[in-house]
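Sending over a structure as structure tokens; questions will come in a sec.
Removed from the display is one protein chain of the complex; every other protein chain stays in position.
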Amino acid sequence: MGLVGIATEKILSSFSVFLFLTILLLAVARRISSSVLLFGLQSAIIAAEVLATAFQEKLPEIYIVGALVFVIKVVAIPRAFFLLTKRLKTVRDVKASTTPTQSVFIVAAIIYLSYAAVHSYGGAVHVPDDPLAAAISLILTGAFLMVSRKKALMQMLGLLVLENGIFLAALITTFGMPLVIEIGIFFDILMGLLLMGIFTFRISDTFEHLDVSKLRRLRG
Amino acid sequence: MKITLDILQVLMLILGAPLVHGIIARLKARLQRRRGASIWRPYAELFKLLRKEELVPPTSSAVFRLAPIVLFGATVCAAAFVPVVHASALLGSRGDFFLFVYMLVLGRFFLSLGALDGGSAFGGMGASREALVSSLAEAPFLLGLVAIAVLATRADIAGMVAWTLEQNIFNISAVHILALTSLAMVILAETGRMPVDNPTTHLELTMIHEGMVLEYSGRSLALVEWASAIKLHTMFALLIALFFPWGMAFSVSGWGVVVALLLYCAKTAVLMILLSVIESAVAKLRMYLVPDFLGVASALSALAVIFTMWVKR
Partner (left out) sequence: MLTGPIGAAFVFLLAVLSVLVPLILIASRAEGARRLAVALIVTASFAGCVVAVSSFLRQPGPVLDLSRATPFPFSLAVDRLSAFFLLLVCAVAIPVTIFAAPYFDLHYSERRRNWTWGFFSMFLLSMIVVVTAATGFAFLVGWELMTLVSAGLILIEGDSTERRHNVFIYLLMMHVGAAAVAACFFLFLPYSHSLDFGAIRAACLGMPGGIRAAIFLAAFVGFGAKAGLIPMHLWLPRAHPIAPSPVSALMSGIMLKTAVYGFVRFAFDFLAGGPWWSGYVVLVVAAVTGLLGILYAIAENDLKRLLAYSSVENIGIIFLGLGTSLMFLAHGAPLGAALALVAALFHAFNHALFKSLLFLGAGAISNSTDSVNLNELGGLQRRMPFTGAAVLIGCCSIAGLPLFNGFVGEWLTFRSFLAGSTLINTKAQIILPLMVGILALIGGLAAACFVKTFGMAFLGRPRSTGSEQAEEAPIGMRVGLALLSAGCLAIGILPGLLLRPLVTLVQVLVPGAGVPEETLSIARIIPWTAAIVLGTGALVALFKRRERIARTWACGLPGLTSRMQYTSTVFSKPIRFVFARVYRPDRKVEELPADQHYFPVSISYRSVRTTSYERALYRPFVDGVVSLAYRLRRLQTGNIQVYLLYIFLALVSLLTFLRFQR
């Protein structure tokens, strides 16, 4: 077994707790930079989990997926965000429409809901409860962030958290999709980010702000 | 023999408290690139204050004089509930953690009354803010302790410590992590540390605890300062006992106790370093953001209680 084996086991059995902590902290984060840091931390935990799964299941292609996750989501995307915030010179506040207390209670309710949903399937799907509940919580929290944060950059971040959740759910239930599909998904995300980057520049140029709640001219 | 060890635990918590204060102050000074005062300075200050005469406001009544004594007595009694070197405490009994929390409330109640007796605006300001912070901090405190109690199926602090001692240190449970985070936040609020309150401030508008003790001098001030140091030390001991108790003596033998004592000092040192770093790195919260801070702590501890349902399957 060795030290690596023990570490792998511990990671696999308890990583979901730390994911819960990151989404609870995302609910109360007040600055875009701290939200991005939390997203990076989240992706690092997921990358560690991918590598641990690869070690345990002995599937070499998952190593590549793990490396991809690390490079893209832990290094590249947060750096891109930081560069964007510097270039756009926006105010650093997250502009949430709910107070931190309300947000954290909503996220706590989301966590409870995910566990309740996972429980009702019980042992039908042969998957441990905690990681699946973590994945569903990530998806719902990503959606909540997109709904309640008014800055366009935070909408992007919410989408990324959502994608983290979908990725984790896919990973748990199928022990890794084929490598080609993984690369396809990553490419998708990159294109989406590029587009969002271009659009935020244009929005900020035209309107001098990035508050999506004020962008409502296109009404029926 | 067990009773002697319990009494020695309480004495250690009481007498070691100013040292904890001194070390934290020196660490903060070092982090701020100053040299800092000696770590034994709080003892010298206590001796000095005990010998000085007291100045008492003309409008004050017996409550003003009584408050520091009640505060000190209540805090000392609270220290008698916490195990330090072995899984037993002097006043340990089933359901004692409620009594522990409410002993601290008793102390704060009388301190607020003493503050109002001074007849100035500072006391009222401190007491009114303290009322806000303490009323909101009780729920997460008790919920966090209840989560651990439900997990351990024991209702006394010593029992929870004994249960934790039997667990594997690497079995990280979601309940413990959530309860630890929530209790850490509550401890920052209860002991009046950053980011909730600045213990070294001189500006009236930023005072909570300092505002309440502004009128005290001489022996009363010594009692109040000592009580606040004992409270911090007791909270540290509680955190260590509930979450990192490994190393505590199982039997009342000489070597076991010595080893447990050394390990306790090491763990307290880690907590002191953490507290100094947090205090130097974080800015004080605006007062109306403190309820949000405590709301997060409440949500975390409520979630910890909910999680016990799934762990105990």
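Going in written order, the chains are labelled A and B, and every chain counts its residues from 1.
Just so it is clear, a residue touches a chain if its C-beta (ideal position, glycine included) is under 8 Å from a C-beta of that chain, and two chains touch if they have at least 3 such contacts.
All of these numbers come straight from a predicted model, not from anything done at the bench.
J.: Considering the full assembly, with which of the depicted chains is the omitted chain in contact?
T.: Counting the whole assembly, the omitted chain is in touch with B.
J.: Which residue among B:137, B:160, B:185 or B:240 touches the omitted chain?
T.: Spelled out, the listed residue whose C-beta touches the missing chain is B:137.
J.: Check each of B:15, B:44, B:99 or B:169 against the chain that is not shown and name the one that touches it.
T.: B:99
J.: Pick from B:197, B:215 or B:279: which residue touches the chain that isn't shown?
T.: Of these options, the touching residue for the absent chain is B:215.
J.: Could you pull out which residues of subunit B are in touch with the chain that's been left out?
T.: 50, 53-65, 69-70, 72-74, 76-77, 80, 91, 93-96, 98-99, 102-103, 105-106, 108-109, 112-113, 116-125, 127-129, 131-132, 134-143, 146-147, 149-150, 153, 155, 214-215, 218-219, 223, 287-288, 291, 298, 301-302, 305-306, 308-309
Operating definition for what follows: only the chains that are shown with their structure count from here on.
J.: Across the complex, what residues on subunit A touch subunit B?
T.: Per the stated touch rule, the residues are 10, 14, 16-18, 20-21, 24, 28, 99-101, 104-105, 107-108, 111-112, 115, 119, 129-130.
J.: Note which residues of subunit B are touching subunit A in the complex, please.
T.: Listed in rising order, the residues are 170-174, 177-178, 181, 291-292, 295-296, 299-300, 302-303, 306, 310.
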